[in-house]
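The complex appears here without one of its protein chains, the remainder shown in place.
Residue numbering begins at 1 within each chain, and the chains themselves are lettered A and B in the order written.
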Amino acid sequence: MADPTVRDVPAVTLARCPPRGRINLRGNCWDPAFLAGVASAIGTEPPPAANTSRPAGRGVILWLGPDEWLVEVAAAAETAIAVALEDALAGLHASVVAVGDGLVTLSLSGPRSVDVLAKGMTLDVEPDRFPAGCCARSLLAKAPVLLYRPGDDLLYEVTVARSLSAYASRWLEDAALEYLQPA
Amino acid sequence: MLLISCPWCGQRDESEFTCGGEAHIQRPPDPDALSDPEWADYLFMRTNPKGRHRERWCHTHGCGRWFNVERHTLTHDIISVYRMGEGPADDGDGDPS
Partner (left out) sequence: MTAQPYRLAEGGVIDRTRPLSFSFNGRRLTGFAGDTLASALLANGVHLVGRSFKYHRPRGILTAGTEEPNALVQLETGNRSTPNLKATRVELYDGLAATSVNCWPGVRFDAGALIDAVHRMVPAGFYYKTFMWPRGGWHFYEKLIRRMAGMGRAPEGPDPDRYDRTNAHCEVLVVGAGPAGLAAARAAGRSGTRIILADEQPRPGGMLLNVTDTKGEPGADWIGDTLSELRSMPNVRVLTRTTVTGYFDHNFLVAVERVTDHLGPDAPAHLPRQRLWRIRAARVVLATGALERPLVFANNDRPGVMLAAAARAYVNAFAALPGRRAVVCTNNDSAYEAALDLHRNGVEITAIADLRTDPAGPAAEAAAAAGLNILGGHAVVDTSGRRRVRSAQVAGIGADGSLEGPVRALHCDLVLMSGGWSPAVHLFSQSGGRLRYDDALGVFLPDRARQPVQCAGAVNGADGTAACVLQGQDAGSGNRPAAASAPAAPEAGSHWPIPARNRSGEFRRFVDLQNDVTAADIALAVAEGYQSVEHLKRYTTLGMGTDQGKTGNVPGIAVLAGSLGAPLPAVGTTTFRPPYDPVTFGAIAGRDVGPLADPVRETPMHAWHVEAGAVFEDVGQWKRPFYYPLAGETKRDAVARECLAVRNAVGLMDATTLGKIVVSGRGAVAFLNRIYTNAWDDLEVGRCRYGLMLGEDGMVLDDGVTARLATNRFLMTTTTGNASRVLAWLEEWLQTEWPDLDVYLTSATEQFATVALAGPKARAVLSGLTSDIDVTTEAFPFMSWRSGHVAGFPARVFRISYSGELAYEISVPAAHGLSLWAALSRQGEDHGITPFGTEAMHVLRAEKGYLMVGQETDGTVTPIDLGMQWILKKKKDYIGRRSLARSAMLDPLRKRLVGLRTEDPELVLPEGAQILPTAPSGPPETMIGHVTSSYWSGVLRRSVALALVKGGRDRETTTVHVPLDGRTARAEICDPRFYDPDGARLRG
C-alpha cells in the first residue's frame, strides 16, 4: 500500500476562495498626506517596496505598482472601507475603486504547488525566492494574475479576473493532474 | 526570450512586457506649426540602428509602468534601464563590445 501520509496530504489542492472585498488604490506614496490618509482608513500605510504586502486590520494591502495597491478586506466591509478611504483622501490626487466583484481568488497549496505554478509562470516562485508576504502581478499561462503568498506554508493565492477564473482554474487542474495519483 | 530589469520590479521574463518602440520621441507641443513632412517625420519615421538603441517598454503584466531600455539590437544585450523622465546612466552611444 501507499504511504498513508502521502494520502493524507494531497500533493496539490486547488480551491476557489469565498468572495472578498477589494479596493484598487492609486496615489503618490511620496506624499505624507496620502500615506497618513491611507493609514487612518485601513490602519497601515501602503507598502512602498515592490512586490510586498502589509497586514491592514483584518485584511491586507498588496503592492501592485509604484502608485497602485490592492486592499483586501472582508466582502461585507468593502463599501465602508472604500468610503473611508475616499473620505480620508479627499482633496488629494488619489483614486479609490471597488473591484471585489471583478476578481476571483484561487488558492493552490500542497508540496507540489510550486511545480504546478511553474508550469504556467515565468516568475521564480520557489519558497525562498517568493517568501511569505510576497506578491506580484504576472501571467499564468495566458491569463494576467496577481500571485500572493500569505504565509510560510506552501500556499499561493492566484487572483484573476472573474471572466478568466474558469480558464485559470481548468488550467491549474490540468497542470496538477500528474501529481495526483489516479484513484 | 529576453530577461528585462523593470526599474520597479526587477528582473522579469520578456513575456510580461510590451515593446513600445523608439524612446525619447516627444509629441510636438504645437502640431499645427508643423508642415506635413515634419508631422509625418514625427508620426512615422523611426531610427533602426544596428547597435545601441533606446526603446520604451511597458511592464504590462507586472507593475504596468512604462520605462526606457537601452538595448543592443545585434546582441540583445540590455545596457541600461531607466525610468520615464530620466536619462540613461551612460550617455555613450558607441558599440559596447
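Note that contacts are C-beta pairs under 8 Å (C-beta built on N, C-alpha and C of every residue); 3 or more make two chains touch, one makes a residue touch a chain.
Small disclaimer: the values here were computed from a predicted structure and weren't measured.
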Chains shown that the absent chain touches, full complex: A, B
Touch with the omitted chain, as defined above, among A:A84, A:A141 or A:L154: A:A141
Absent-chain contact - pick from A:V71, A:A88, A:L108 or A:M121: A:M121
Touching residues (missing chain, whole complex) on chain B: 1-3, 13, 18, 20, 26-27, 31-32, 34, 36, 39-40, 43, 56, 58, 60, 64-66, 75-76, 84-85
Touch list for chain A against the chain that is not drawn: 19, 24, 26, 67, 93-95, 97-103, 115, 118-119, 121-122, 124, 126, 129, 141-143, 161-164, 166-167, 170-171, 174-175, 177-178, 180-182
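Everything below uses one rule, namely that only the chains that are shown with their structure count from here on.
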Rounded Å distance, chain A centre to chain B centre (Cα mean): 31
Residue ranges of chain B touching chain A (in the complex, touch as defined): 8-10, 12-13, 15-16, 61-65
Contacting residues of chain A [partner chain B, same complex]: 50-51, 64-66, 68, 122-123, 136-139, 144
